[in-house]
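A single protein chain has been omitted from the complex, and every remaining protein chain is retained in its original position.
Moving on to subunit A:
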Amino acid sequence: MDARITLRVDGRVRPLALDTRTTLLDALRDHLSVTSPKKGCDHGQCGACTVLLDGRRVVSCLILAVTCDGAEVTTAQGLAQEGEPHPVQRAFLEKDAFQCGFCTPGQVCSAVGMLEEVKAGHPSEVTDDLTGPVTLDDEEIRERLSGNLCRCGAYVNIVAALREEAES
């Protein structure tokens, strides 16, 4: 069944006509040629498809595009401002936080969303005091990014990149 929706993707208004079965991930990649979100598992298990939906990090492979009518979607390629990489992207470059790069756009979007959650004071499973302030140490970074798998095992440098971001 066909549906008409409008998304705002990386700052551009994108009207779409698509089958209701289309996921947000497929709408971005196959309909709009926005290919920074990657399809790793297509089942919510790897995080490679992570984007920011109305500012919150989500896996785009389990969300039907038709449910997102009117939403604002930011992908890794939309994070840069005026040609300048986002600070998280720069930290990934500086700390060599990737190898093949397949998981990286998802890692970056997830990290950007995660840093907002920390700023809002949201605890994680490893936060000792649920009502106290959050200190983003390595254990917290690992827990909060556990929804993003890296098959190259670049975790050590991903944590290093985000430790830098957390301190700044």
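One rule holds in what follows: a residue touches a chain if its C-beta (ideal position, glycine included) is under 8 Å from a C-beta of that chain, and two chains touch if they have at least 3 such contacts; residues count from 1.
Criterion: contacts and distances are computed from a predicted model.
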item	value
Identity of the absent chain, which is to be given by its UniProt protein name, from "FAD binding domain-containing protein", "DMSO reductase", "Electron transfer flavoprotein subunit alpha/FixB family protein" or "Acyl-CoA dehydrogenase family protein"	"FAD binding domain-containing protein"
Sole contact to the chain not displayed, among A:S33, A:Q81 or A:T131	A:T131
Contacting the left-out chain in the complete assembly, out of A:T23, A:S36 or A:T104	A:T23
Hidden partner chain, touching residue among A:A27, A:V58, A:A76 or A:C103	A:V58
Positions on subunit A contacted by the hidden chain, ascending	1, 3, 19-21, 23, 42-44, 47, 50, 56-59, 62-64, 66-67, 110, 113-114, 117, 120-125, 130-131, 142-148
